[in-house]
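Next up is a structure, given as structure tokens.
With one protein chain held back, the other chains of the complex are shown just where they sit.
Up next, chain A:
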Amino acid sequence: MDLTKDADAARATLRTMWTIRRFEEAVDDLFARGLMHGTMHLSIGQEAVPAGACLALREGDYITSTHRGHGHCIARGARLDAMMAELLAKETGYCRGRGGSMHIADVATGNLGANGIVAGGVPIAAGAGLAVSMRGGDEVVVSFFGDGAVNEGAWHEGVNLAAIWDLPVVFVCENNHYGMSMSVGKAFKVERLAERAAAYGIPGVTVDGNDPQAVHDAVSDAVHRARAGQGPSLVEAVTYRWKGHSKSDKNLYRPREEIEAWREQDPIARFERVVAATLSEADVAACRDEARDAVREAIRVANAAPDARADSLADAVYARGDA
């Protein structure tokens, strides 16, 4: 799919990216004003990856996500009000206030969950792929993770299982250059993380993660392979996180100039320039406004909802009846 020349696709891409950006700016602000608690991992600057990747998926496909998972959840089509309600600790939140930002999930859109454990979702994605493959379905699982995950045992075990069993999984690495403060330069001896694919006998490709089209093309290829029963692939999307790792980050491990240089590479501004020939200025402005309005509305709806209730705290420790 050409995200830049097809007006509908361009609008969808731009709206998704703006929605992620505005959603995260809003939660950043709510947090700073003491109106949201817990911790928060923002993906501002990385919006092209979930937007491009999820456009390659269709209904029934699954994703697994990370501690930095707002973008994945939004790009997969989750409801902003239920997300915001979750972050605001409301009973109407996706997880009834039990999960928060780090465990946000929308099972209805195939989002099997964000994960507080680095690489925790990788073997789970392999398992979802195994379920699909055993049922003879043609659904695909996209597993998102950061560069830090690629050095975890869980990552290696999950990728290997998917590889030996030709499971329909696309492993999408969001290489934003840092695992907390540990830079990829220090954490890896390989130049490109996609090289790791070779060790498992699967294709690996590195793309510009600030270009939704590049991400989309690579993920689409991998999705086609997966649907055709040809097994998993690894897509490394090179991008950058503008904000600190989480709320406690003083950003002492990276130079200001580096952050500035990457802000110049803003995936959204870049995409707006690229689609200038496809979308009118009014169209672009409408995407922005729709995103802003949708987030505002989500905050309004969520704020009006009842707080998560402690009287049912023990309700969902165990599942009852037939799952």
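What we mean here is this: a residue touches a chain if its C-beta (ideal position, glycine included) is under 8 Å from a C-beta of that chain, and two chains touch if they have at least 3 such contacts; residues count from 1.
Note that in this section contacts and distances are computed from a predicted model.
Q: Missing chain's UniProt protein name, "Sulfonate transport system substrate-binding protein", "Aspartate carbamoyltransferase", "histidine kinase" or "Pyruvate dehydrogenase E1 component beta subunit"?
A: Listed in its UniProt record, the absent chain's protein name reads "Pyruvate dehydrogenase E1 component beta subunit".
Q: Which one touches the absent chain: A:18, A:31 or A:94?
A: Residue touching the chain left out of view: A:94.
Q: Looking at A:27, A:42 or A:154, which residue reaches the missing chain?
A: Counting the whole complex, the residue in contact with the absent chain is A:154.
Q: Just one of A:8, A:258, A:289 or A:315 touches the chain that is missing; which is it?
A: Among A:8, A:258, A:289 or A:315, only A:315 touches the chain that is not shown.
Q: Among A:52, A:71, A:129 or A:179, which residue is in touch with the absent chain?
A: If we include the chain that is not displayed, A:129 is the one touching it.
Q: Which parts of chain A face the unshown chain closely enough to count as touching?
A: Missing-chain contacts on chain A: residues 62, 64, 93-99, 103, 105, 107, 112-113, 115-117, 120, 122-132, 134-135, 141, 153-154, 156-158, 160-161, 164, 315-323.
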